[in-house]
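Removed from the display is one protein chain of the complex; every other protein chain stays in position.
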Amino acid sequence: MMKRELVIIGAGPAGLAAALAAYDNGIRDILIIEREKRAGGILNQCIHDGFGLHKFKEILTGPEYAYRYLKKVQERKIEIMTSTIVTELRAEKYLKVINEEIGILEFKADAVVLAMGSRERTAGGISLPGERMAGVYTAGLTQNLMNLQNIKVGNNIVILGSGDIGLIMARRLTLEGANVKAVLEIMPYSNGLNRNINQCLIDFNIPLKLSHTVIDVKGKDRLESIIVTEVDENLRAIPGSEYEIECDTLILSVGLIPENELSKQADVQIDDITGGALVKDNLETNVPGIFACGNVLHIHDLVDYVSDEAENAGQAAAKYIKSGHKWRKNNIFVEAGDGINYVIPQLITLGKDLEFSMRVKKPASDKTIKILNNNELIAKNTFKKVNPSEMIKINLAKEKLLSLKTASIKVVVE
Amino acid sequence: MDTQNYDIAIIGGGVVGTAIARELSKYSINTVLLEMESDVGQGASNSNSGVVHAGFTAPVGSLKADVCMYGNSHFEELCADLDVPYKKVGKLVVAVDKKQVAELYNLQYIGSKNGAELNIVGEDFIKKMEANIDGKAAMYSPNSAITSPYELTIALAENAFQNGVEIKLNTKVLGINKINGKFLIKTNQKNIRADYVINSAGLYSDDIASFSGEDRYKIYPCRGEYYVLDKNSSSLLSHLVYPVPPENAGGYGIHLTPTVDGNILIGPSNEYIDCVDNKATTKDVMEQLIKEARDFLPKISQDMVIRSYSGIRSKIVPPEIGGFTDFVIEKSPRYDNFINLIGIESPGLTSAPGIAKYVVEMIDKMENLKNKEIFNKKRTGITKFSELPLAEQKILAEENAGYRELVCRCENITRQEIIDALHNPLGVTTLKGVKYRARATMGRCQGGYCMARIVKIMQEEFNMDLEQIQLTGNSSNLFAGQAKGWEK
Partner (left out) sequence: MIKEKEITCILCPNGCDIKITYTSQEIQGIDGATCSKGNDYAKQEFENPVRTLTSSILVKGGDSDLVSVKTDEPIPLEKIMSIMEILKTFEVKAPVMVGDVLLENPADLNCKLIATREIKRK
């Protein structure tokens, strides 16, 4: 069993940024564990641009964004163990890993940063009706196959779900000669960024059909067609609105799920809304010395925000390693109130400048997001538009939280 | 026309067909098994609850009761011989109100006559065994067990193959004629000549029977849909939990089944359908499954679901009557050496070993079968790395690089297991072939992570072109081709 000060699980954008921050805060004994052959995580297959505007003030592609961080990690000689999967994580920060060269290794860390990212919601996960033939893929898998393995999954394509990966793949497949017939979205609004709707669909005349979903997939060996229906405001199929679209491929872009199987092994408490850990304002989980950041904590829309968050986690882990665990007093719960789906962090204390990440439940214009304590206004921020697909960040200076009437604050949108 | 000669041709490679093949492989007789799909076990054998039944639903004195009881008492040994998972988890048939308690006693009566060990138990006992299940009373069957139905079917086929049975996949029977005292079986591949035909074609057994001039049989396909729950919900359930069977439904009611791999199955529903191969799942039934499951086990939630699938029962009871009837295993009236197996539905998995014995005895009476000098009853499956103790894992990983690469992170499956699955004795090289042998793509990500890797292994290790990579054979191609440079 090898002892390490800090072990970071995942060398994607979160893991790399956390490592840099920990290093720059004085930690030298850092190990990043990465299951792929190269670091960079999901960015390696996101060859489109649109990354880095916030962090670098320029527009980069995914691999370029990853490369910038990777270079900094390499300059600092931080160890990345690639082709290595963590198969076990325990609350005492014990890790069992398997490495393609060496075999099974065991580590004991002082602190662990969870940066495993997310997985895609599948056909099974959304109870897609119909038979189980070839030709139904998730968008991320399609992207991996096309951009990393040079494989085109099909020619006549329908995409279910207007999440960003689905939109990006609509364009990508079109560029590679496929016929993308439509993007279907069960909600009355898109789950993708405006930019992607414009540049991935409108640019290529691909119709976006809101309030539409798939009720049957047909074909014995390979997909031959799908049956589509319109849905009402309760998302129930509207009888008589069904029609058939011939296609050989159905691509699902129906959401990401934080990949917390290891976290659960380590008794990390999971928030049932985010699917990620329930964290304090230093991104520490309920398990002392285990921190979480990036998509494993909650699904982000911009990688730049992942980097920001991971820097906070890396910094907090460094502090933990140097000065040990401290019991916190004045713990305050942050409640997602009316119109807010979730808020990160869920637990805060007094005397700290805070930054909240949150998502609203539905799109709206001219809204105010308020932070309340016992129904008294502590802070507010107004927005011309709010959208579930876009994460909202709100800062709260410590002066605003000098004294609270109850041990919880609530975030609402009005 | 190129024709191959055999003593016996088995039509249908489900669990029954492969069990018969294995049973016959004990004797000096030349057997071929014909399967129209790209792998064995592609019908009801891979889409059922995987339950080894104790025998309390089959009428006393029926053939079904006989073969089921035989199967129940021999299953553990069979699974041990074939390296197939088997767990005697026990079953609770739960009465939710007092009225249903009487029905429990009726089941106990039938079961006890059949020789099953059954106890009626009360609320406290239920709670002690299944903390999350509510019920007034239950019938507890300690000898009910679970297995992996697809692994068993594959294992039976592989063991039969090792002992000399030929297994012809992708071979669909198009017609059968008796010419010069032998059956000439026309197929979409080479034609087959055989002295005996054993029709274990499941949903298609009525069609095959009609080739022998027997038009009496009609199969009524009856679909059952299932939900599969994530392994991380496995702690919710440790026994089989069944409702009191609904009257004349043709199924046992939607039940909860722990699988040998740690998932929970919800299902199956019970719906007569028109088309024998419509294995669709439907929105309405899926909603019903979750609802009925939650009646038993309220902790079940929709987000635990990782997959849905359906299997089709080959029933001979028409929908207007419903319920069950006995298995039909008999010689065709026109030809003694044409044996029809009709209506082998639940408990077909449990009964397969007994049915195999029964069918082989029928042939033995006509043919006087001779034991082979060497019959190897043991078959070894793929080494399941994740199930080994740490010390053994370390040794294997040190010796073999294939065990150092995890291809599937949900089920912890190594590259070596994928390679072993692709090198299977039956020569199945489809993605589903890998799935049913190594469990890859069966976990919560449903192949989102491992599929790209498995495809790479197929390309690199087996030199397969993209065009050859299929889900299930026929025209189930997974890909359209290369993205770049594919004109060359």
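The letters A and B name the chains in turn, as written, and every chain counts its residues from 1.
Everything below uses one rule, namely that a contact is a pair of C-beta atoms (placed from the backbone, for glycine too) under 8 Å apart; a residue touches a chain by one contact, two chains touch by 3 or more.
Because the structure is a prediction, the values reported are computed rather than measured.
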item	value
Residue in contact with the excluded chain [from A:59, A:235, A:377 or A:397]	A:59
Chain not shown: contacting residue from A:4, A:35 or A:48	A:48
Touching residue (missing chain; options A:25, A:87, A:199 or A:349)	A:199
Hidden partner chain, residues of subunit A it touches	37, 44, 47-49, 59-61, 63-64, 67, 147-150, 175-177, 193-195, 197-199, 203, 383-385, 387, 390
Residue ranges of subunit B at the interface with the undisplayed chain	483-488
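One rule holds for everything that comes next: only the chains that are shown with their structure count from here on.
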item	value
Separation of mean Cα positions, subunit B and subunit A [Å, integer]	38
Subunit A partner contacts - residues on subunit B that touch it in the complex	227-228, 232, 277-283, 286, 302-303, 305-309, 386, 390, 393-394, 397-398, 401, 403-406, 409-410, 412, 444-449, 451-452, 455-456, 466, 470-486
Subunit B-facing residues of subunit A, complex	35, 83, 85, 87, 96, 98-104, 119-120, 122-125, 127, 129-135, 138, 140-141, 144-146, 148-155, 176, 178, 215-216, 220-222, 237, 248-249, 261, 264
